[in-house]
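Note that this complex is displayed minus one protein chain, with the remaining chains in position.
A and B label the chains in the order they appear, each numbered from 1.
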Amino acid sequence: MTRLTRNNLDRWVEALLAERIRVVGPVMQAGQPVYAPISRPSALDFSSVIPRNSIKDFLFPQTETVMLYTIRKTGVEVTDAKPAGGEFPDTVILGARPCDAAGMTSLRAVFTWQGEEDPLFLERLARTTVVTLACVRGDACCFCTSVGLAPDAPAGSDLLLRETVDGNFSVEAVTDKGTHLLARWAQYFEEGAETLRPVIPPPVIERSNVEKMLGWLSDPANYSHEVWSEHAAQCLGCGACTYVCPTCHCFDLTDEGTAYQGDRRKNWDACQFDHFAAHASGHNPRALQSQRWRNRFMCKFHFYPTKFSAAGCVGCGRCIRVCYVGLDIAEMMEKVSACADRQVPDA
Amino acid sequence: MAKWEPKIVAFVCNWCTYAGADLAGVTRTQYRPNVRIVRVPCTGRVDAQFIIKAFESGADGVLVSGCHPGDCHYISGNLHAKRRWIFFKGLTDFLGIEPERIQYAWVSASEANKWARMVDAVTETVRGLGPFTRYHALRQAASEQNGTTMIWSEAWLPGIPDGVPLPEEAAFVPLLREKARELLERGEVKVVIGYGWARRQRRVVPVFITKPDDVARLVFNPLCVNNLAVYLPRKQQDVAKMGKPAIVAKGCDIKTIVVLLQEEQIARDGVVILGVSCSGVVYRQELWQGKLAPDLLSPKCAGCDVKTPHVADCIIGEPAPSAPEPPGPSEAQRQIEALDRKSPAERWEFWKDHFERCIKCYACSQVCPLCYCDRCITEKNNPQWVETSAHPQGNFSWNVVRAIHLAGRCTYCGECDRACPVNIPLNLLNRKLGMVSEESFGYRSGYDEKAHPPMVVFHPDDKENFIR
Partner (left out) sequence: MSKIGVFVCQCGNNIAATVDTAKVAEEAGKLPGVVHTENCRFLCSSPGQQLVQEIIKTNGLDKVVIAACSPHMHEKTFRKASEAAGLNPFECEIANIREHCSWVHEDPTKVIGTDKSIDITRMTVERVRRNGPLDKIKVPIRKKALVIGGGVAGIQAALDIADGGHEVILVEKEPSIGGQMAKLSETFPTMDCSQCILTPKMVEAGQHPKIKLYTYAEVESVEGYIGNFTVTIRKKAKSVIEELCTECGECTTKCPFYAPNEFDSNMARRKLIYIPFPQAVPAIPVLDRAHCVKYVKDRKKCGVCAKVCGPNCIDFDQEDAFVTEQVGAIVVATGYEVMGVERFPEFGGGRYKDVITGLDFERLASASGPTGGEITRPSDGKAPRRVVFIECSGSRDESKGVSYCSDICCMYTAKHAMLYKHKVHEGQAYIFYMDIRRGGKRYEEFHRRAVEQEGAIYLRGRVSRVYERGGALVVQGADTLSGSQVEMDADLVVLATAVVPRVGAKDLAKRLGISYDGYGFYNEYHPKLRPVETATAGIYLAGACIGPADIPTSVAQGSATAGKVLAMFSADELTREPIVAEVNSATCNACWDCETACPYHAIQREAIKDRAGNILRFAAKVNEGVCVGCGVCVAACHSKTIDLRGYSDAQIYAAICAV
């Protein structure tokens, strides 16, 4: 197998940095694992189950300028925003988890839907290589195995690393981009056999079934089922789940500036916010938190597969970890699957 | 490159200061040309947002001036303004904005000379301080910014680690469940809002009990840190639809309920308050190791004088020892005092570092029971007082608005602080303004249902020492 020793990984990272390639990986900040750009290989820390944020931060940032405008007597002049330095940085994300990588596939489906291409996202993606590190274990919140993924699923990855018992990594090229990367930095990769670390995949949520849920959610009659309000009373609409989710992609465009010039920014938005769906007339079709929670769930398990032909949920479990009042999407999956069961005749 | 000249924006009231400036013109009194006047009918019209926007638009200094107290054309508009300024100055000083950059004054229609000399003095003082680069740099950073790196705060696991024993329930829990059952069976309430164990994770979460048989889910232990009062305002329509609630509330939560009663967000007979005696709760459930150690205590527990609830329909449990800990500053107070001792530049750096990380998730607002505005000021875009982007300028503006809107109202439940994903010490801002409220107006929030929030009332004797 192709392998990458830990030492070579460090040296490879140094080489990448020397080429002014941005390297993003899991680090510890204030005791918490986060994905962040690094300036030296010793910052990398692969020991956590999963970093707090997802890698979407580096492809679809929380806030970015889309264009600049100047209001003149003769009209409004508009120029496209250019990233600092003229181009988006070449990036290697080193140590993404498979669920995060799969999330990027879903995002790409959104940002190329029906031929409408988001150049900002696609530019960044084109310049980013995703080197995924497969998991050896999950924690109580992981459930990738319940949504059709696995601790070593390759979706969205360019290279896939697996941990060996000696502290090194096996390397698999998944895409052409990954193959090119291996070729370019061949001096750090070698052939050799090692034993992979044993993997304990997260247990499948027993009573949850994604296909059944899709069927039930697709039935308009279930739109007003009481399961939504039963479950959602404690939600406070803080949006934390949206912000950490690898597949959540809604954004808001806003103009900011002084009287005669400014920029148009693209900022993360969340369907959990009170006025997300509000109309200019003042009418808010999702005025209740339960309606907003329903929207989130349906987006993940119905709109996404139906509309974008991609997975809406990758089972990373971040939303469960970060929820301030203990809402658990896995619990909801069980509930909705149970509803679907009850509706099946002779069940 | 033209030499830099200080740019001062002045908000002046139409009747006194504007006329005083006119009189300076009539008498040909000469003064520095650095002021740009924005006319308002009364200083009572001036909002904290005006001052922030002036800085965002490039001002190096701001002047706010109106009629002398007692002379206001609108009777008491300037007395309202005075109170606001006392709060706002407490905040801006604390954030590290040099005090000399924001000047407040009383200038009457006959005080042409005072106006002229004051403009001169303010101009020269600001000239000495230099351009307000560090504020304008927030805007620079904004336009160059393409993506923030987030730092996430503590506590990653959502529940108590496996193997760690769960806390013991309070002795009164059976009484609590009985009371809840009684209320539901008699139809006196339609839902009991309380604490319960989550189903899949080992953590305590808010629960909504609508059926008498479900009362067994109710618990009370040191992990019950959430402030459930957040579910009472009308905004929480799903909860409101359930019907009249009973709420399990610790003394600190009841302080918040008192403020909600003051502001008529709930009627006293629209909620049944089940006050519970509490000896302290943890700050982070996930750090629980078996017992309530002092270093796990939530900051709000320090100096608590409502261990036995002060307003309630019934009190469940034996009254907890009522004497608070020996007097002495709490941790939050110590941190505030330490910040107060630093220079404005150091304070600015402290807060800039924190606000830069803000991701505008507004979790602080959503979890705060007193942020009940259906349409928040941040959601108003005509005009857009608070920029929504998560760049340093927008973050600064948001955090200032949040703090000033809570001034004198916040009861320090600490939920904003706990919910902030990037660990901004919001509690320090709230407490600082609470200290201003206590020291300047003798007002403590959360005790008197009949009181009005300090920002909308005034006393002619409100003391200050900074208005020219």
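Going forward, contacts are C-beta pairs under 8 Å (C-beta built on N, C-alpha and C of every residue); 3 or more make two chains touch, one makes a residue touch a chain.
What you are looking at is a predicted structure, and each value in this text was computed from that prediction instead of being measured.
Engineer: Identify the visible chains that the left-out chain touches across the whole complex.
Structural biologist: Output: missing chain touches A, B.
Engineer: Return the single residue from B:Pro6, B:Gly77, B:Pro299 or B:Pro392 that touches the missing chain.
Structural biologist: B:Gly77
Engineer: Would you indicate which residue among B:Tyr31, B:Phe94 or B:Tyr135 is in contact with the undisplayed chain?
Structural biologist: Missing-chain contact among the listed residues: B:Tyr31.
Engineer: Per the definition of touch given earlier, which of A:Arg20, A:Lys73 or A:Arg342 contacts the omitted chain?
Structural biologist: A:Lys73
Engineer: Extract the touching residues of chain B with respect to the undisplayed chain.
Structural biologist: 7, 9, 18-19, 21-26, 28-31, 33, 36-42, 44-47, 50, 53-54, 57-59, 73-77, 80-81, 84, 116, 234, 263-265, 372-377, 380, 382-383, 385, 405, 452-453, 455-457
Engineer: Touching the missing chain, which residues of chain A?
Structural biologist: 71-73, 258-260, 282
Please note the rule applied: only the chains that are shown with their structure count from here on.
Engineer: Could you tell me the distance, in whole angstrom, between the mean C-alpha positions of chain A and chain B?
Structural biologist: Averaging C-alpha atoms per chain gives centres 33 Å apart.
Engineer: Once bound in the complex, which stretches of chain B touch chain A?
Structural biologist: Touching chain A from chain B are residues 57-58, 142-154, 156-159, 162, 198-201, 203-208, 226, 230-231, 235-239, 241-242, 359-363, 366-367, 374-376, 379, 381, 384, 387-391, 394, 418-419, 421, 423.
Engineer: Which bits of chain A are touching chain B when the two form their complex?
Structural biologist: Within the complex, chain A contacts chain B at residues 29-34, 36-37, 48, 52-53, 57-58, 61-65, 83-84, 139-141, 229, 232-234, 236-240, 243, 252, 254, 256, 258, 263, 265, 267-268, 270, 273-275, 287-290, 320-328, 330-331.
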